[in-house]
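Note that one protein chain of the assembly has been removed; the remaining protein chains are unaltered in position.
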Amino acid sequence: MPTTGHPTASRRLRLSPRRSLVRRALAASSALALNGCAQTGTLDPRGIDADVAAGIWWYMFWLSAAIFVGWLGLFVVGMLRKHPEDADDDRDQRLHRRLIVGGGIVVPTLALGSLLVYNLIAVNELPRGSEVVVDATGYQFWWEFTYDDSELVTANELYIPTDTDVRVRLHTEDVIHSFWVPQLSGKRDMIPGRVNALDLHAREPGRYLGECTEFCGIQHANMRFEVVAVTPQEYEQWLARMEQPAAEPSGAAEQRGYETFMNASCASCHAIGGTPADGQVGPELTHFASRRWLGAGAAPNDRGHLGAWVANSQGLKPGNLMPPVEINAEDLPDLLTYLESLE
Amino acid sequence: MSVDAVRAQLDVPSGEGRSLAWWGIVLTILTEGTLFAMLLFVYYYLFSRAQEWPLGDIQPPELFTISIRTAILFSSSATMSIADRALRRGRIGLTSVFLVLTFLLGALFLAGHVREMLILPEEFTWATNAYGSLFYVIVNFHGAHLLVGLIFLAFTFVALRRGRYSADSHEGFKVSGMYWHFVDAVWVFVFPTLYLVPHFLAK
Partner (left out) sequence: MSILDPETDSPQQVKRRLTEIWSDDAGTPGFFSSVDHKRVGHRYLVTSFVFFLIGGIQALMMRTQLAAPNANVLSPELYNRMLTMHGTTMFFLFLGTIISAWGNYIIPLAIGARDMAYPRLNMFSYWVFLFAGIFMYLSFFIGQIPDGGWFAYVPLTTDFSPDLGMDFWALGVVFLGISSTVGAVNFIVTTFKMRAPGLTMSRLPLVVWSTLTTSFMILFSFPAITVAPLLMAFDRIVGTHFFDPELGGDALLWQHLFWFWGHPIVYIVFLPPIGWLYMIIPTFARQRIAGYHWAVAATVATGFISFGVWVHHMFATGLPDVTAGFFSVASLGVSFPTAVAFFVFTATVWTARRIEWTASMLWAVGALISFAIGGISGVMVAVMPFDWQTHDTYFVVAHLHYVLVAGNVLPMFAAFHYWLPKVTGWMLSERLGKWSFWVTVIGLHLVFFPQHWLGLVGMPRRVYTYAEGLGWDTANLVSTVGAYLFALGVLISVVNFFWSRHRHVDAGPNPWGAGTLEWATTSPVAPYNFAQIPVVGDLYPLWDDQNRAIPQPVGIEPEPGGVVLAPEEEHHETLETVGLDARIGSVLEMAGPSYWPLWLAASLFVSFFGFLIHNLATLTAGVVAVGLSLIGWHWGHITGEEH
């Protein structure tokens, strides 16, 4: 599920000489060829919480590098150097004590103390408001989002306004999941019997990869989502559009697809706003066609994959909780056409 | 130290320091005690998170019989100490009597435990809710330790009658006494937790 943080991501980075230098050093040392590909993680922050984490990382990186190299140097020189022949026990012991106290107590105190201070200052800068509240619920193996002030329910794609403190309340319907949008903020677990909260604050519009990071069963790997950050105005427009019921089937093909959907077992698991389908087991599909991904990131949402999914989702995402449903081969194209009409 | 010094020291009478059996039982008690502490931690952890206590419709446990049983159990510790002291004075007969008394008191307590396990399920079981699970698991865990303690005492009795212990050599006896005291001491924590908390800290 390659999600570019922002179209200008890579260009922007090259503007910052320090970062790119570090990154090149890191890449070289880990024998990696960074193929200029989309960045997804901690190292490319787009939200203020992620900025703080990235800042801490770079601070620690340089500190650690200095400590590691410093210690290694002492150790290696110590092994290679020639010890004076006139060994003097007292002098040796003084040296030992100096090394052990200096390296084992003094240096760590300074290093960790400075780290602690840096950390406290950095964390203190974070605002903790909640201008928009969203409830996120984890299911094996997909996500549901409920927008607080509109009761709107969507799945697998979370829209948020930029430059706004967004609070996500975290729930689960089954096992523990963990909600993580690396470029925006750290992760927080969704735990049965508890409600956790996480703050997002996107600095700039974009599509950000979200992942489940707590092992939650057979398809933990394909439990992803997208956070779509848009400007506050666009966000309002989006909300208004989403609150509409699903598009009426137009045309014969869509009508036949609609009927197949309602008559096969689909409707018992999926809900489509404005229709009799109100199943609560699987993701709602009211505006399904507007999503970019299928099956929580298992495949792109195009006709080919959608057909494969409906015919047998187990092929695309083995072990997911949507069972294979008997659909006549001649009914399938119409069903797909209908699903694709749910903009 | 020269080898001669070692030889000289070899004449030092044995018995200085603790026996292997003593070390063994002390370490066993440490780790088993931690095990009980863990279980009680689980109890208080769930207790502190609960909205109500006991959970559901379960009534707090009845206190009368358990108080009597507690008194019985604690007196068995006293009889065990007396037996130990008698042995140290070399009075094997008296030791036997008090050992048997300890055993009987322990057995009486355990009989009460079995009775409780037979009638309590009418009210709730371990599958009723977490309160039930805690109650049954902890109380039976203690019960099982008590059973082991009783078997321990029975062996000690056989060994005593076979003349294994005397005023000079009573380490083995002392060690089974220590285990018995340990099982009683655990009850000092288990009893208030399981029986008093639901009354006096009820939510």
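We call the chains A and B, going by the order they appear; numbering starts again at 1 in every chain.
The rule is short, and it goes like this: a residue touches a chain if its C-beta (ideal position, glycine included) is under 8 Å from a C-beta of that chain, and two chains touch if they have at least 3 such contacts.
Computed from a prediction, not measured in an experiment: that's the story for all the values here.
For the chain that is not shown, the touched chains among those present are A, B, taking the whole complex. The chain not shown here is touched by just one of A:Ile176, A:Leu239, A:Ala264 or A:Ala289, and that residue is A:Ile176. Looking at A:Gly186, A:Pro232, A:Gly279 or A:Gly307, the residue that reaches the missing chain in the full complex is A:Gly186.
Residues 1-4, 6-7, 9-10, 12, 14-17, 20, 23-24, 27-28, 30-32, 34-35, 37-39, 42, 45-46, 49-50, 55-56, 126-134, 136-137, 151, 155, 158-159, 162-164, 172 of chain B touch the missing chain (whole complex, contact as defined above). By the touch criterion stated above, the residues of chain A touching the omitted chain are 1-2, 26-27, 29-35, 37-44, 49-50, 52-53, 56-57, 60, 64, 67-68, 71-72, 74-75, 78-83, 87, 92-93, 95-97, 99-100, 102-105, 107-108, 112, 115-116, 119, 122-123, 140, 170, 174-176, 178, 180, 182, 185-189, 191-194, 196-197, 209, 211-221, 297, 318-319.
To be clear about the criterion, only the chains that are shown with their structure count from here on.
Each chain gets a centre from the mean of its Cα atoms; for chain A and chain B, those two points are 53 Å apart.
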